[in-house]
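Yeah, one chain of the complex is gone here, protein chain that is, but the others are all in their spots.
We just call them A and B in the order they show up, numbering each chain from 1.
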Amino acid sequence: MVNLINSIFRKLTTPTECLRYPFVKRELPEGTRGRIDIEIDKCTFCGACEKRCPSNALKVTRDPKSWTLNPYSCIICGYCIEVCPKKCIIAHKEHYSPNV
Amino acid sequence: MLNHVSEITLDQISTEVWKLKQDGHRFVTMTCCDRGETHDILYHFDKNYELKHLRVALPKGTALPSISALFFAALLVENEMKDLMGVQVSGMAIDFQGRFMLAEGAPVAPLNKSIPGIGIQIQDKTPSAPEGTVKS
Partner (left out) sequence: MIRRNTIPFGPQHPVLPEPIQLHLVMENEKIIQALPAVGYIHRGLEKIAEKKDYIQDVYLAERICGICSFMHSQNYCQGIEELMKVQIPDRAKYLRVIWAETHRIHSHLLILGLLADAFGFENLFMRLWKVREQILNIMEKTTGARVILGVCAIGGVKRDITPELSDYILRELEAVEKQLPELMDSLLKDYSVKQRLIGVGVLPKDKAHELGAVGPVARASGLRMDLRETGYAAYGDLDFKMVVGEAGDCYDRTMVRVKELYTSLDLIRTALKRMPQGPISVAVKGSPPADEVLARIEQPRGELNFYIRGNGTRNLERFRVRTPTFANLPALLHQLTGCELADVPVIAICIDPCISCTER
């Protein structure tokens, strides 16, 4: 009984754990693997990322110069970021938005 | 680098497995591997973290005697082998009739090397129309 009253009081006095989402957004820690993007000016279109991608989400062509990412296949493993010789593929903190 | 592998023949299976059971070994699992002409069947047993393996080279089309009478646990993996590798296993405690893992209309013995596999994309070098966000 004492336990019960104790925990009721504790619950009443502690703030809620949840965030009021649309107004307060959760802060993502540094280094989160989120959306994959490219700094296209640095890219040499060597195709190393395309060859290594485990889920075949990337398509790189030299002529015309293009770098294509299929966000529906991408599993955000980060292998392309490692193998890029120019280090021009980056992972943003936020994730893919549903309306890509 | 599997240590303690003993190569045995088909008719030795039950006696060897029986010996290991008497010795207090625990059935870990079985592995089936497609080697072209034969199926390589490995039985794995464990006792005090020491593994022992039995290897049988089973010619394709020959039935494998089930050990599920000795180790009931082998029943599931034998049914799985029957579904996925097309190994005929005779005398299983419960036979799922090839419907353990796969449903009707599924490819027959999909893990054999001769079956190409459905929906697996390997890097192809033929150019195709790009989809998704293009950056150029």
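One rule holds in what follows: a residue touches a chain if its C-beta (ideal position, glycine included) is under 8 Å from a C-beta of that chain, and two chains touch if they have at least 3 such contacts.
Quick caveat, the model's predicted, so the values are computed rather than measured.
Every shown chain touched by the omitted chain in the complete complex is listed here: A, B. Residue A:75 is the one among A:40, A:75 or A:90 that touches the chain not shown. Seen from chain B, the chain kept out of the figure touches residues 1-2, 24, 26-29, 31-34, 42, 44, 49, 51, 53, 71-73, 75-77, 84, 94, 99-103, 110-111, 117-118, 120, 122.
Think of the hidden chain as still there; on chain A it touches residues 17, 28-29, 31-33, 52, 54, 75-79, 82, 91.
Heads up, the rule we're going with is that only the chains that are shown with their structure count from here on.
Measuring from the averaged C-alpha position of chain A to that of chain B gives a distance of 38 Å.
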